[in-house]
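The complex is shown incomplete by one protein chain, all other protein chains being positioned as in the whole.
After this line comes chain A, so read on.
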Amino acid sequence: MSKVKLGFTALFTLILLSMFAAFASAAEFTPTPSNPAPDIHVGTIDNNGNVNQHKTHGNFQNNTNSCGNCHSTHNGESATLLKFEKTESDLCLSCHDGTLGFYNVLGQGAGGGTFNSSHESSSMHNVGTVAINSAPGAYDNKVEDELQCSSCHNPHGSTNDRLLKQTVAGVTYSTTPIKLALTEDPAFAAINSSSTNSGLKITKSIGPKENADKVTYAAFCSTCHDSYLAGSGTQSAKSGHYSHTTNSSSAGRNCASCHYAHGTDITLLKDTAGKTIADYVAAGWEKETAIKYMKDVSAGGSANKKYTNMSVCWTCHTSSHPLDTPMPAQVGDPNNGTGELWNYVWSSRYNKMIPTFNEKANIR
């Protein structure tokens, strides 16, 4: 008798439960590429009449599952139903921490620099902890949102290389896509040469590709650092300060000439001759000595620089506005182009041979 009774109540509970379950699943929403979350609709045909792939990068295939990785249908923390508002960079770093092998933004980087804070002389865009309008040089930029990976990148894909956003901090800085000087990364030759990877190529970058891209790249950085965009010898109308040329298509006068986009540390910093700690250790220096030599001692820190201290300035200013510092001793003869660090190069501007660091050619 009591058994039957128990059975009944259990049945009753089950019925109730299943009613609840049915209720709950009726409220469930199935995301699709054109409707990834309730209230978010995306056109399926783009401006050119092609099917809008809305292709997300890497693993995010264009299937319904992929949108759900970042957009939650019921658990969203923000208006765009993003699951990861507070932990967005953690999401990106689930893959970009080296566990996918390539594009480790905590390692040496593939051109963007590093977000690694564990070495000396490190500085970086502190994603997740600072406001966008805390950017040095921000004048018109009043955006209070937190700086995130997605402040600069569009995880859904972009016509710009490296998924760089077209509109940053509310400013559409250009309508022509930024192309970067990307080459296949020999460290991943095995992946790149595999014919079965649906075209996956792991590339590295040395910065903006063509002259126009250098200007656009500077405009990209200056969406946030808006008063830092400067021509030669002009006073900024915004800050009243003078600045080095930063907006030119000539080598050495755009942000990527002197700065990494993500950040820097002592393992990445170069000296005037373009050498790194690793080069000096390979040449027989003690590691400690090399680190002391390369350390950035600037009052303002290493400021995402590619070169330590002000060494980049000398790399260039042996010709235009030359410094009267003697060129360093080196192996080879600078008169016949075999100088290891520098050689005499003809300057049409000064109409004479000028000592020129070989590294100058590597400055974007």
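In this section, a residue touches a chain if its C-beta (ideal position, glycine included) is under 8 Å from a C-beta of that chain, and two chains touch if they have at least 3 such contacts; residues count from 1.
Assume contacts and distances are computed from a predicted model.
Chemist: Which of the following is the UniProt-recorded protein name of the chain this complex doesn't show: "Lactate utilization protein C", "Acyl carrier protein", "ABC transmembrane type-1 domain-containing protein" or "DNA-binding beta-propeller fold protein YncE"?
Modeler: So, among "Lactate utilization protein C", "Acyl carrier protein", "ABC transmembrane type-1 domain-containing protein" or "DNA-binding beta-propeller fold protein YncE", the name matching the hidden chain's UniProt entry is "DNA-binding beta-propeller fold protein YncE".
Chemist: With the full complex in mind, choose from A:T87, A:T159, A:T289 or A:N335 the residue touching the hidden chain.
Modeler: For the chain that is not drawn, the touching residue is A:T87.
Chemist: List the chain A residues touching the unshown chain?
Modeler: 9, 12-13, 16-17, 20, 59, 61, 63, 65-66, 68-69, 72, 75, 83, 87, 90-91, 94-95, 97-101, 107, 118, 187-188, 190-191, 194, 196-198, 200
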